[in-house]
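Okay, so here's the structure we're looking at.
Note that this complex is displayed minus one protein chain, with the remaining chains in position.
Naming follows writing order (A and B), and every chain is counted from residue 1.
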Amino acid sequence: MKQLLILSGKGGTGKTTVAGAFIKISQAKAYADCDVDAPNLHLLMSQHVNPEQKDFYGLDKAIINQESCAACGLCAQYCRFDAIQKNGKVYQVDSFACEGCGLCDEICPVKAISMTPCIVGNLKMYKAKDVFSTAQLKMGNGNSGLLVSEVKKQMKNNKPENTHLAVIDGSPGIGCPVIASLSGVDMVLIVTEPSLSGMSDLDRIVKTTHKLQVKPAVCINKYDTNQQISNKIKDYCEKEGILFTGMIPYDNMVIKAVNQGRSIMDYECEAREAIKKVYQNTIKHIELTEEK
Amino acid sequence: MRIAVLSGKGGTGKTLVSVNLARLAGNSHYIDCDIEEPNGHLFFKPALTQKEEIKVKMPVVDHTKCNGCRKCIDKCRFNAMAYIYNKVLIFEEVCHSCGACSLLCPEKAISESDKVIGEIQHGTSDMVKVSSGFLNIGESSGIPVIRQLLKQKTGTNDVIIDCPPGSACSVMESIQDADFCLLVAEPSIFGAHNLNMVYELVKLFNKKHAVVLNKTMEGENPSEEFCQTHLIPILSRIPYSQEIAKQNSDAEIIIDTNPQYRELFAQLLENIKKELAI
Partner (left out) sequence: MKIAVPVNENHIESGICPSFGRSPYYLIYTTDTKDEQYLTNPAANSQGGAGIKAAQFLVDQKVNVVLVPRCGDNAAEVLHAAGINIFKSQGESIQENIDAFEHNKLAVLDQFHGGFHGHHG
């Protein structure tokens, strides 16, 4: 099974719309939403079964047992993350700021601190004729890289027989979740938009893929909002030797489709035709072999 | 006023709103906390006045003092150390700079040195002070950069904080000391879904908040419906315009050349003041 990851660098370029369309065109039987901070793919891919759910635990976090606490303040003094605050007479751990290092537990003279398991997210898997793996990180949390890995693992472990292609909707940015989603994929398509912000972010995400030794391909969404910048992006790709797989016009139908909870592939429009071409240009670079 | 602009979903217009609001306010400080993909500086093109490196502390082992007890490796919850052939190996990208190893080493063999993970650039653009945070490629946590950005005190009347997208820890950090949170939402189900997430976040931190509806068009607006259901004030509606989209894509500050938008943002600022006065 080959894995195609859709990334964007900058948010809002149309990653999920493209991912959803690709799933429809390819009829991929395995797909995943790795944007665990703000998952959206499930709003396009309506499911007819109830999902299997699993709690996701992050690093253990510190909790102060108030009965044993001597209020010496040593923990607050040494915490590098400003996670222990004095509220009135009581010392308390801010579980959002706590990074789970355990230093406070080690140095507490009365052993009043314990490191406790902490649910930071929720994994969901919809399994019918195909498998859809997704997750939601609880807000304010970190730990997103491992949750992304779990989403991918869940998809791989439950893929139906004869699945040749998996499509993965990635997350914006260049941090932990993106790095985790890039691991082990066969190809990445970066969906960018023609704006100076988009170009700047494209460069950063391309550098990130290079660092992880994954070859990127690029396509431009909403290209006609700024033809000059679209041309600049094409030139950039040529200069850097990056595969360019096409352009999609701005199309009002996209928002209508999204709001109907449907893929753009269900609507006859320019965007649909353009996405088909981008898909064909992208997919021919992945060898879809027989399932191993 | 310290106003944080956030959105949940990327690409809704956080930067459009924060840049134009800062410009309109005049004597203001624009802070770009979207340290993975900072963009505000592209609009302001600030004259750079200062660069500041952001460092975190990394452990360093003095092997003349190390006796191989491996307490550091056993206690490190991030698995950032290994012990091979009587030497401690340190993996900086996995290290959280918690300081536990150096504090707990019985032989006092571990000290700390600085590692650069990013930088902050300060500059000015007319009356606006611009501070942008940049996280180095490959670094996973930008929290130290955001913390340093928010410590800046420039004495301006208004501070506009351009937050990262989403609702994860970096966003939470960005809104810590904001007086007001402005949530930007686009008229799609995605937009409404993600608006819900940041709405929960600002409620959790008891932040005064309101919404700006961006790229509005005819037809249903799921984000507007969300606001109506939850009684969230809508302080402005910015209609979708191809012309504005193009100007924004060229990193132009739209109020500079469009009087009707200048008026719109002036009204938005007024509305925020009214909300804060309540």
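Criterion: a residue touches a chain if its C-beta (ideal position, glycine included) is under 8 Å from a C-beta of that chain, and two chains touch if they have at least 3 such contacts.
In this text, all values refer to a predicted model and were calculated from it rather than measured experimentally.
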{"item": "Which residue of A:Glu99, A:Asp130 or A:Asp169 touches the chain not shown here", "value": "A:Glu99"}
{"item": "Sole residue of B:Cys169, B:Met197, B:Val211 or B:Cys227 that reaches the chain not shown, by the stated touch rule", "value": "B:Cys169"}
{"item": "Omitted-chain contact residue, chosen from A:Ala30, A:Ile63, A:Leu182 or A:Val254", "value": "A:Leu182"}
{"item": "Candidate in contact with the missing chain, chosen from A:Ser26, A:Gln47, A:Asn122 or A:Ser149", "value": "A:Ser149"}
{"item": "Absent chain, residues of subunit A that touch it", "value": "37, 58-59, 99-100, 141-149, 175-177, 179-180, 182-184, 211-213, 292"}
{"item": "Residues in subunit B touching the chain absent from view", "value": "73, 77-85, 87, 89, 91, 93-94, 96, 138, 140-141, 143, 168-170"}
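Rule of thumb we're sticking to: only the chains that are shown with their structure count from here on.
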{"item": "Distance between the centres, which are taken as Cα means, of subunit B and subunit A, whole angstrom", "value": "18"}
{"item": "Of all residues in subunit B, those that touch subunit A in their complex", "value": "8-12, 15, 36-37, 39, 42, 75, 77-78, 96-100, 103-104, 135, 137-142, 164-169, 171-172, 186-190, 193-194, 197, 200-201, 204, 217, 219-220, 222, 242, 245-246, 248-251"}
{"item": "Of all residues in subunit A, those that touch subunit B in their complex", "value": "8-13, 16, 37-38, 40, 43, 59-60, 78, 80-81, 96, 99-103, 106-107, 137, 139-142, 144-145, 172-176, 179, 193-198, 200-201, 204, 207-208, 211, 222, 225-226, 229, 250, 252, 255-256, 258-259, 261"}
